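Only a part of the assembly is drawn; its chains keep their places, and the rest are absent.
Chains: A, B and C, in written order; residue numbering restarts at 1 for each.
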Amino acid sequence: MSHNLQKLTAILNSKAPYSNSAGKDALDIALIFGSFEQPTSLFFQGDGVYQLTQAQNGSIIDVKDYLKTFAAFEFYDIENIYVCQRSLKERGLPSYFHIDQVQVLTTDEFAAKLAIHHTVFRF
Amino acid sequence: MKKLAVVITTPPYSNLSATALDYVETALNSGVEVIGVFFYQDGVILANQQVQIASDEFQCIAHWEMLHQTFNLPLHLCITAAEKRGLSDEQPNNIHSIFTISGLGELVELANKADRMVQF
Amino acid sequence: MPTLHIVRQSAFNTNDFAQCLQVLRNGDVIVFIDDGCYNLHHKLINTVDSNAKIQLNVMEKHAQARAIIINKSLYTAINMNTLVELTMTTSRVITWQ
């Protein structure tokens, strides 16, 4: 495989975690890119921010809780994790999350960060 | 006893279909007569025998099979919707045997016979 | 002749709940399930006319799985048995998904 370490990939999450499989599908991509040592950033906007909420428990509704796998991001060197402050506010959500290293960004900062990436997948 | 019919339009890889299953199972266990479940739109994908769900994830189809056998629950598959999604009653190992191949006429029948029709 | 409205989508994401509110009638019953539970904290909920005697219910385990806090002075937390009962005691069901 040809490596180009300059090529940055962003995964933009826009769906809530359980009713839709988009979050899991995006996670699978993130982990593969991580395991191939591709620099990858995660963005959470809109209902996607619900994927970061503390104290969720999918097992209550028979979901294998893929959110727990988020703890592995560090192992995969996925260290750039950004959440949209405005989306949090609109939903009355606090700025603490079930994983560390989440950076809360204003819309301008969020837009600027997204714009340094070469590829953006949105789920 | 009141009669209930259910239409399921959500795919098996979404948790929405687990809710539908939970609802039907609860109805059956509480003594409601469920006269049939009709699978339409992406709901039909459940009937594909080749669907592979990781073993540590919720096995929706095994649960439906149990309900079908325990309560003699009719599971109707809309064949038109199924064919659009790659299911075929002409191929072996394709449509799970707990399903009855049906058309939309069956939905008319269910709507007529049921006291209440619910979509999931 | 109340209608049971089963709301399954987040109003932050889609227009479905807004459409549900447009057809609400006095005495109707709402049950928030699945991603519909997020609507407990959406501003649209404040547009429900308090004189219209709308029953607001939440599927407790669906809210709990999502770590959504239920204000029990506003919402009745129900289980699946109650949803089945409501299906039978109301006159029709509309699923907003």
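We adopt the following convention: a contact is a pair of C-beta atoms (placed from the backbone, for glycine too) under 8 Å apart; a residue touches a chain by one contact, two chains touch by 3 or more.
The structure presented is a predicted model; accordingly, all values stated were derived computationally and were not measured.
S.K.: Copy numbers per chain label across the whole complex?
M.R.: A x2, B x2, C x2
We adopt the following convention: only the chains that are shown with their structure count from here on.
S.K.: Suppose each chain is reduced to the average of its Cα coordinates; what separation in Å results between subunit A and subunit C?
M.R.: Going by mean C-alpha positions, subunit A sits 29 Å from subunit C.
S.K.: How many angstrom lie between the centres of subunit A and subunit B, each centre taken as the mean Cα position?
M.R.: Roughly 34 Å, centre to centre.
S.K.: I'd like to verify one number: the distance from the centre of subunit B to the centre of subunit C, where each centre is the average of its C-alpha atoms, in whole angstrom.
M.R.: Measuring from centre to centre gives 24 Å for this pair.
S.K.: Multi-chain contacts in subunit B: which residues touch at least two other chains?
M.R.: 15-16, 19, 22, in rising order.
S.K.: Can you list the subunit C residues in contact with two or more other chains?
M.R.: 8, 34, 62
S.K.: Report the residues of subunit C in contact with subunit B in the complex, numbered from low to high.
M.R.: 6, 8, 33-34, 62, 80-81, 83-85, 87-88, 92-93, 95, 97
S.K.: Hey, which residues of subunit A end up touching subunit C in the complex?
M.R.: 15-20, 46-47, 50, 53-61, 63, 90-92
S.K.: Under the touch definition given earlier, write down the residues of subunit B that touch subunit A in their complex.
M.R.: 13-16, 18-19, 22, 54, 56-58
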